[in-house]
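Would you mind keeping the following structure in view while I ask a few things?
One protein chain is absent from this view; the other protein chains keep their places.
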Amino acid sequence: MSGPSPAFRSAVALRDDALAGKLRVAEIVEETLARVARTEPTIDAFLHVDADGARARAEELDRRVAAGEASGRLFGVPIAVKDNICTRSMPTTCGSRMLEGYLPPYDAHVVERLLAEGAVLIGKTNCDEFGMGSSTENSAFKPTRNPHDPTRVPGGSSGGSAAAVAAGVVPLALGTDTGGSIRQPASLCGVVGFKPTYGAVSRRGLVAFASSLDQIGPFGASVLDVAHLASALAGHDPHDSTSAAFEPPDYASLLSRSVDGLRLGVHEDFLEKIKDAGVKERLRAAVRQLRDAGARIVRLDDLDFLTRVGIPTYYLVATAEASANLARYDGMRYGPREEAADLAATYARTRGARFGDEVRRRILLGTFALRAGHKDAYYERACKVRRLVQRAFAAAFERVDLMIGGTSPVAAFPLGRNVTDPVTMYRCDALTVPASLAGLPAASVPCGRTAEGLPVGLQILGPPRADAEVLSCASAFEQLSGRFGDLAPLAVEAAAEGDDA
Amino acid sequence: MDPGSIDAIARLARLDLDDDAKQRVQAELDAILETFRTLADVDVEGVPPLFHVGDPVGRPREDEPFDGASRDEILRNAPATRDGCYEVPRVLE
Partner (left out) sequence: MSGAAYESVIGLEVHVQLATRTKLFCGCLNVYGADANTNVCSVCTGQPGALPVLNGFALELAVRAGLALGCAIASRTKFDRKNYFYPDLPKGYQISQLERPVNGEGSLRFVNEAGEERVVRIARAHLEEDAGKTMHPDGDRSSLVDLNRAGIPLLEIVSAPDLRTPQEAYRYLTELKRRLRYARVSECDMEKGSLRCDANVSIRPAGATELGTRTEIKNLNSFRNVERALAHEIERQTAVVEEGGSVVQETRTWREDEERTETLRSKEEAEDYRYFPDPDLPEFELEEERVDAIRAALPEMPDVKRARYVGSLGIPEATADVLTADRDAAEWFDACVAALPDGGDAKGVANAVTGVVLALANDQGVSIADLRLTPERLVEVVGLVDDGTISRQAARKVIAELDAGDEAPAEVVERLGLAQVSDEDALGATVDEVIAAQEKVVEDYRGGNENALNALVGGVMKATKGKANPQLARELLIRRLGGAGG
């Protein structure tokens, strides 16, 4: 191999080398594809790998370099895209048999942005069906495995993207977060994940699960890489009515090295009350590090409301919206159709047979919550409580700049453990759904490992539109902890063999 | 949730469930709804529901055409087409 190996190098380094002509994009792509071939048998992060498309794209980008026309914040950077984000060039299945073979007639807004910034799309990553799940075991096609321990889940629903970054396959990946689907797998896989403020990134082309909660965001091995991708994704899109009317700053240029004087709020539900001792210990250590570095840790005692109501509020709102969002999958315009005696039977059979258990469960729950006679007690009430959640956060952010705590109450759990018990599975989201309900920006950064060697993530939340502040604090913590990504053993081993660990 | 409601909901949602699935789902939904009881205790008197967390007021677009998709691109994913139309099981009028 000529030049340094692209695997495990930061997106920024790859981009700079590619732009400078020190590294051909074709080499980056070949190395990435080789890495895919090596890790997929163990990890199963991808539903689709577009080797031909990536090679063609590399040629095109290398021609631009040769012509002196190369530019782009993500030039030559290989990126994996969660399979619930529409791509013209690759099937988009959302991990569902309902969309088997579906080839979207358009690119998602974020995909247009990636291409405009010179990125190379490597493939589509596995996820829980339509983003519904916390372990990626609800994919209709296969489970993805945690690169740190392939007997365990990578978290979900964006498990494929988190695992692909953790396994050193790609430096960056796109995920989507409705109730924690970026942050929780980032935490379980030892990578950085970021959910932007609701509306900061266009949802056009993100296959809706719960429209008032869904956000697209980046995964990366370092906060700097994540900040670059987050900046590239964010900005107003006139084709998404919920896209915010503000132009976000360049997050990467605003990353700080200091937390001195920063007021960081902590609530016991997000830390002391976490039952898993290993997880709690890592989080306590992280808080100490931040305090020692000059941050003012402020106890927020009156926020237990958030975790008490978070799960039911989230699941009622999300499933109600989902019951309508998933009504379009009826086997009439796209996706396979299950033939039956008549129209009504065709609908019911197609939907009954093609949706997985969790999706059906949530559609039923959402249909129930909106049903005449139940709507007031369930959906409407949840929306009112959601207002109270927003107010509680607003009050807290008058006293603190940011909030910190755990991302997930547990580290990566073994495959199959929780998948048959929805209530237990839903509890995995207890610490991530409150921010989703209020549309807040939130990051998860690695903060060490449990005794079993499983990564733990520190969650950092900010008020609406404080995306730069959240990333800046994450970056400062990353410096303090001395970790730049916490890549998997598989990755570390491979890196040691490489030329440029 | 009684079995009658499960049937009604499944019918509303156009989801075929066999008897096994129905029983399982009913138990699961009951368990889920049980954990949702905490919401009933929250005082929401006078609290307006929150439906959107983004900008509360939208901006309409101009009445200008923009590129649609070609018929082929749209229809290529359809399970059945005829004469440029989606072909669907007979709709009774």
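As written, the chain order gives the labels A and B, with residue 1 at the start of each chain.
Going forward, a contact is a pair of C-beta atoms (placed from the backbone, for glycine too) under 8 Å apart; a residue touches a chain by one contact, two chains touch by 3 or more.
Nothing here was measured: the structure is a model prediction, and the numbers come from that model.
Asks: Kindly state which of the options A:Val36, A:Ala162 or A:Leu206 is in contact with the chain not pictured.
Replies: A:Leu206
Asks: Specify the residue from the set B:Met1, B:Ala21, B:Val47 or B:Ala80 that touches the hidden chain.
Replies: Checking the options B:Met1, B:Ala21, B:Val47 or B:Ala80, the one contacting the hidden chain is B:Ala80.
Asks: Which of these, B:Asp2, B:Asp18 or B:Asp63, touches the one chain of the complex that we don't see?
Replies: Considering all chains, including the one not shown, the answer is B:Asp63.
Asks: Going by the contact rule already stated, which one of A:Phe194, A:Tyr315 or A:Tyr347 would touch the omitted chain in the full complex?
Replies: A:Tyr347
Asks: For chain A, enumerate the residues touching the unshown chain of the complex.
Replies: So the residues of chain A touching the unseen chain are 85-86, 92, 94, 99, 102, 104-106, 108, 203-208, 210-212, 238-242, 320-321, 323-324, 326-330, 332-334, 343, 347, 367, 370-372, 375, 379.
Asks: Tell me which stretches of chain B touch the chain missing from the display.
Replies: 12, 14, 51-52, 54-58, 60-69, 71, 74-75, 80, 82-91, 93
Rule of thumb we're sticking to: only the chains that are shown with their structure count from here on.
Asks: Between chain A and chain B, what distance separates the C-alpha centroids? Give it in angstrom.
Replies: 23
Asks: Chain B touches which residues of chain A in the complex?
Replies: Those residues of chain A that touch chain B are 101-103, 105-106, 198-199, 212, 238, 241-245, 308-309, 311-313, 315-316, 323, 327, 330-337, 340, 342-344, 346-349, 351-353, 355, 360-361, 363-365, 367-368, 371, 377-378, 380-388, 390, 422-423, 426, 437-439, 464.
Asks: Quick one: in the complex, what on chain B touches chain A?
Replies: 1, 5-6, 8-17, 21, 25, 28-29, 31-32, 35-36, 38-40, 42, 44, 47-55, 58-59, 61, 69, 73-74, 76-80, 86, 88-92
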